[in-house]
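Here the structure is laid out as structure tokens; the discussion comes afterwards.
Omission of a single protein chain aside, the complex is shown with its protein chains in their original locations.
Then we have chain A:
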Amino acid sequence: MPEPLLEVRDLRIRFGRFTAVDGLSFALGPGEVLGVVGESGSGKSVSMLAVLGLIRTPGAHVSGNIVFRGRELLGLKDAEMRSVRGREIAMIFQDPMTALTPVYTVGWQIAEQIRAHEKVSARAARDRAVRLLDEVGIPSPERRVDAYPHEFSGGMRQRAVIAMALSCNPALLIADEPTTALDVTTQAQILDLMRRLRADHGSAIVMITHDMGVVSEIADEVLVMYGGRAVERGARRQVFHTPRHPYTWGLLDSVPRVRGPRARRLPAIPGAPGAAERGCPFADRCAHRFAPCDEAPPLTPTGDPGHLDACWLPEDRRRTR
């Protein structure tokens, strides 16, 4: 693997006594798309906020290494971090309805980001905002650039947010559930758009989602998180075709199949989300629990090369799909 664009090693995030992320490690090459999957509270969003240094809760404690283009981001001064945010790493959030400041025009907000990082005239920034809006598929962008967020539909706002995120050509785009708040047709359009932009701009993408369907559409690599830990990691084919962790099995079973007999009810993962006190975080909800699970399994390569999982199950009890 060439020099990774982003390498996270042993990231730990605590809020007071509560551990939100417990030793997360992954790497991402330039231009790659990493899908981070997990249910609410699995630590996927908060670990990405940590990459941008946006965890501001008092009492939060972040440790480990976050190396971006060979530079340690953790512990960077705020002014230095600001030049990374928005310019080298951009982030898109879940709800496009509230992600834009309601009192400024869309174009103004895009231009604001451009001018925060580059010395360009207001006129030039605005022209670029028009081009960006055009690129993300907003009709008649010269007119729409002066519209306010409330004059856009949800899908258009998400396009505008993406245009803003791309305005400084970031090397990495973190998208936190960018399609969750949108209807299915719009979801597909936004995913299409992100795929196209990735081809045009060459940005690497971290796609945070709980939707296995979205991951299968766009990701090269998949990271499955549970209870603040990575439980499985591998190429998309590996994770989808030979999933190794019981939690991943559960996630994949919860997606309805197009082919084959129709299930009367989709199988659910029993129990409520949340990590076990000690040992394997998934142990409390796992049907395959046995004695070794009282100790937390490390993320180790047990399957094909590059396919890692954190589970003690012996090979003969693993399931093949």
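Please note the rule applied: contacts are C-beta pairs under 8 Å (C-beta built on N, C-alpha and C of every residue); 3 or more make two chains touch, one makes a residue touch a chain; residues count from 1.
One rule holds in what follows: contacts and distances are computed from a predicted model.
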Q.
Looking at what's absent rather than what's present, what does UniProt name the missing chain, "Peptide/nickel transport system permease protein", "Tripartite tricarboxylate transporter TctB family protein", "Transketolase family protein" or "3-isopropylmalate dehydratase large subunit"?
A. "Peptide/nickel transport system permease protein"
Q: Give the residue, chosen from A:39, A:95 or A:253, that touches the chain omitted from the document.
A: A:95
**Q.** Given A:69, A:82, A:201 or A:288, the one touching the chain that is not displayed
**A.** A:82
(Q) Among A:39, A:112 or A:127, which one touches the chain that has been omitted from the display? (A) A:112
Q | Residues from chain A at the interface with the omitted partner, ascending | A | 52, 54, 58, 78, 82-87, 90-91, 93, 95, 98-103, 105, 112-113, 116-117, 148, 150, 161, 164
